[in-house]
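One protein chain omitted, others in place.
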Amino acid sequence: MANSKYEYVRLFEQPDTLLPNTWIVVRIDGRGFTKLCAKYGFEKPNDKRALDLMNAAAKAVMADLPDVVLAYGVSDEYSFVFHKTCQLFERRASKLVSTVVSTFTAFYLHLWPTVFSAAPEGTGLVDDVPLTAPLLPTFDGRAVCYPSVQNLRDYLSWRQVDCHINNLYNTTFWALVQKGGMDSVEATELLKGTFSADKNEILFSRFQINYNNEPEMYKKGSVVFRDYELVDPTSTNVAKTTEVADNQAEPPTLSKSKVESEKKRRAKARITVEHIDIIKDEFWDRRPWLLTGQPGTLPKQL
Amino acid sequence: MANSKYEYVRLFEQPDTLLPNTWIVVRIDGRGFTKLCAKYGFEKPNDKRALDLMNAAAKAVMADLPDVVLAYGVSDEYSFVFHKTCQLFERRASKLVSTVVSTFTAFYLHLWPTVFSAAPEGTGLVDDVPLTAPLLPTFDGRAVCYPSVQNLRDYLSWRQVDCHINNLYNTTFWALVQKGGMDSVEATELLKGTFSADKNEILFSRFQINYNNEPEMYKKGSVVFRDYELVDPTSTNVAKTTEVADNQAEPPTLSKSKVESEKKRRAKARITVEHIDIIKDEFWDRRPWLLTGQPGTLPKQL
Amino acid sequence: MANSKYEYVRLFEQPDTLLPNTWIVVRIDGRGFTKLCAKYGFEKPNDKRALDLMNAAAKAVMADLPDVVLAYGVSDEYSFVFHKTCQLFERRASKLVSTVVSTFTAFYLHLWPTVFSAAPEGTGLVDDVPLTAPLLPTFDGRAVCYPSVQNLRDYLSWRQVDCHINNLYNTTFWALVQKGGMDSVEATELLKGTFSADKNEILFSRFQINYNNEPEMYKKGSVVFRDYELVDPTSTNVAKTTEVADNQAEPPTLSKSKVESEKKRRAKARITVEHIDIIKDEFWDRRPWLLTGQPGTLPKQL
Partner (left out) sequence: MANSKYEYVRLFEQPDTLLPNTWIVVRIDGRGFTKLCAKYGFEKPNDKRALDLMNAAAKAVMADLPDVVLAYGVSDEYSFVFHKTCQLFERRASKLVSTVVSTFTAFYLHLWPTVFSAAPEGTGLVDDVPLTAPLLPTFDGRAVCYPSVQNLRDYLSWRQVDCHINNLYNTTFWALVQKGGMDSVEATELLKGTFSADKNEILFSRFQINYNNEPEMYKKGSVVFRDYELVDPTSTNVAKTTEVADNQAEPPTLSKSKVESEKKRRAKARITVEHIDIIKDEFWDRRPWLLTGQPGTLPKQL
């Protein structure tokens, strides 16, 4: 039985390739995480285990997809940056988004027991929190293209500023509720219209909390990348690297052996999670490989 | 700290809403399932447990997303049909695709132990097959729009004919390898250019296998839908239902109570998996709710 | 000198094919026609010569592009309907839109002297109105897909209702200004919040104008189509034709000679402009060729 009679339906599949030579950001978000947090008893305002799990899943995505040069996570969202010369899946949006979302989801579920089988000491949290259907953690996603390095950095800055704004708000809100005895309506009311300085002041004067001493992961979010030797800041800087990246019109044509050796170096590089500022130049000055897409020098074996 | 300086990056998000009044099919496919089948020892040509797991995950997706009116699965792929009046996520392609893929992945992993903890009796298969990283089951997906009922039915027929063609081929191929002592090159060579009748003949004369007696799930794939009372074929038929559906220009405007009662009926309906012909009219004649989108009559409680 | 070094830039051309099996409407609109009307002294509220010119240009577009089955024009806009099985330019949106817009513009300019060289008798209008740069008549356009006959008819009804609403308003407004001695602010104020009946009443009681007696072209707009013999309403009707059209999943596969003969019949058919109701069924009942896409019977030569 031939299938030709029906095969015309393939013509309805419309192409969705993303514009070449642009940075692709796939951002995923937890679906209905308010309910999920309640069901599985996530700590407020931040649950360290849940964030560790997000980071572990993000590292697994990056290990699975070497085209991802950087990922940035905060709360129940994660942004994965594909280099602008990336040709993965012919840059088809649905293929890129669905692959990232599925891989992230798979590792999030698979690794769940590693963080949720034993409560952190002294937290008084329930010890073992197994996943039970039907409310399982799931994520949705979308892809966005950014033409220039500046646009990409502005996107990441936007997310990191958002992390700060939300975390300061949430830290203050939950202090008012958990330690200040307010209900959520009262706390919301109190915080309406306040500035950063006001929230810092509330935290300090009412609860003796110095916001600066809060964990970096909560204040800065999580940055995931391949870890090569930091570059001496006198040898290059982000302005130069940006110029290189912006001028790159196409994927570099490398010899087969060069491609292979880059691939190996990339595979050998440790994927690291740090909680640092990615808005200022310094982060980019010392890690030129993030923008050039060429793997750096592997750190010496100790 | 305001975030306005960076917020312009949101303008780079481009809309991807799917054309209104078209049937949306989200098809997902296993990523690298050849490797996965090898690692986890899936039976060839069909692994009943793996197919049961696909079906269970599909049922969970349908329970989670009431806008899905039908799903059809074969091998490591599944197609989810959203009714043409569906407004879920404002019909944004990436949102629909990523949600289906993530939910399917989550349930596939979560339910894995229910089918892979004990081997079917008498199969000689390994008893307990736990998932181990980094090779976890993941899926990718895409959305396609079909303007008319005929297009939609042709799409589903295309997948079911494909199921038949592939299964007949695979059944014969693996019989030649597993029972006929051929290697895969010899089997491929032998089957080159053969017609259905030839393969049926090989199966029967060499291995006493009557292809017609193979399990329906392998021959027809799996159809998942909400199960209402079958309709008396004298009262309506697919031609009439098609006309109703094609003439539907917009989602029906229902009273709030009507919306609520339909929602309840939909939630109460059992989601069933059957292995039957969906190419011929009969399947559609007796289940008008699939095309009209209006829930049918719930079967009487026994 | 080979051109290969730069040829990669072609990869940036993104496909824009329109979904198969949907009705394509290309609507064009005059750019800055307020200024244009002022410069060339168009009569208010309707300039017969300008509308005749629009219709003549639309007829020329239809003669040039046999895939257009119907066009509908009002004021400085025109909608061209391509049959849902149309394969012209592989259904590329920009190609379809730009071709329609350019052809329309070319004929609008070319035919300008035929309507604007002599003023209609007794109007007191200037006799010869030549086009002068830089303010020339130009148009922009866009393509929209409609999946079902119902959607397409609703689109056309929307435009014809709009024609009626605007024309009734404009007729009343300009009567108040031209005959009632009001300025435009006063007229606008008077008409604010009025219903159709109110406007009819103003026209009749103040200016002895019976709106029903206004020219059909102003009240109904202009419908352009190939003129075959009207069909006996007992032999078919729009419900049947709609079913045929909606069930058409693909372009019909015709024999080469059949294609040729249809092409000839289409070329022979007179393209006509009428000012009639296209909202009610009757128009469609008697002209099944508009929806089936198959040319009708040529009227007998007189």
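Chains here go by letter, A, B and C, matching the order in which they are written, and residues are numbered from 1 within each.
The working rule: a residue touches a chain if its C-beta (ideal position, glycine included) is under 8 Å from a C-beta of that chain, and two chains touch if they have at least 3 such contacts.
None of these values were measured; they are calculated from a predicted model.
Although one chain is omitted from the display, it touches the following shown chains in the full assembly: A, B, C.
When you scan C:34, C:94 or C:272 for touch with the missing chain, the hit is C:94.
Touch with the chain omitted from the figure is made, among C:115, C:129, C:143 or C:269, by C:143. When the full complex is taken into account, the listed residue touching the unshown chain is C:162, out of C:162, C:214 or C:227.
Mapped onto chain B, contacts with the missing chain fall at residues 8, 11-12, 14-15, 17, 19-21, 249-250.
Mapped onto chain C, the interface with the missing chain covers residues 1, 3, 5-10, 12-14, 16, 28, 31, 60, 63-64, 92-95, 97-99, 101-107, 109-111, 131, 133-134, 136-146, 151, 154-155, 157-158, 161-162, 164-165, 196. Mapped onto chain A, contacts with the missing chain fall at residues 19-22, 84, 145, 147-151, 154, 242-243, 246-249.
Simple rule for what comes next: only the chains that are shown with their structure count from here on.
Matching the C-alpha atoms of chain A with those of chain B calls for a turn of 180 degrees, to the nearest 5. Centroid distances from chain C, each centroid being the mean of CA atoms, peak for A. Between the CA-based centres of chain A and chain C the separation comes to 51 Å, rounded to the whole angstrom. Between chain A and chain B, the centres computed from C-alpha atoms are 32 Å apart.
Centroids built from CA atoms put chain C at 44 Å from chain B. Among all residues of chain B, those that touch two or more other chains are 145, 151, 154.
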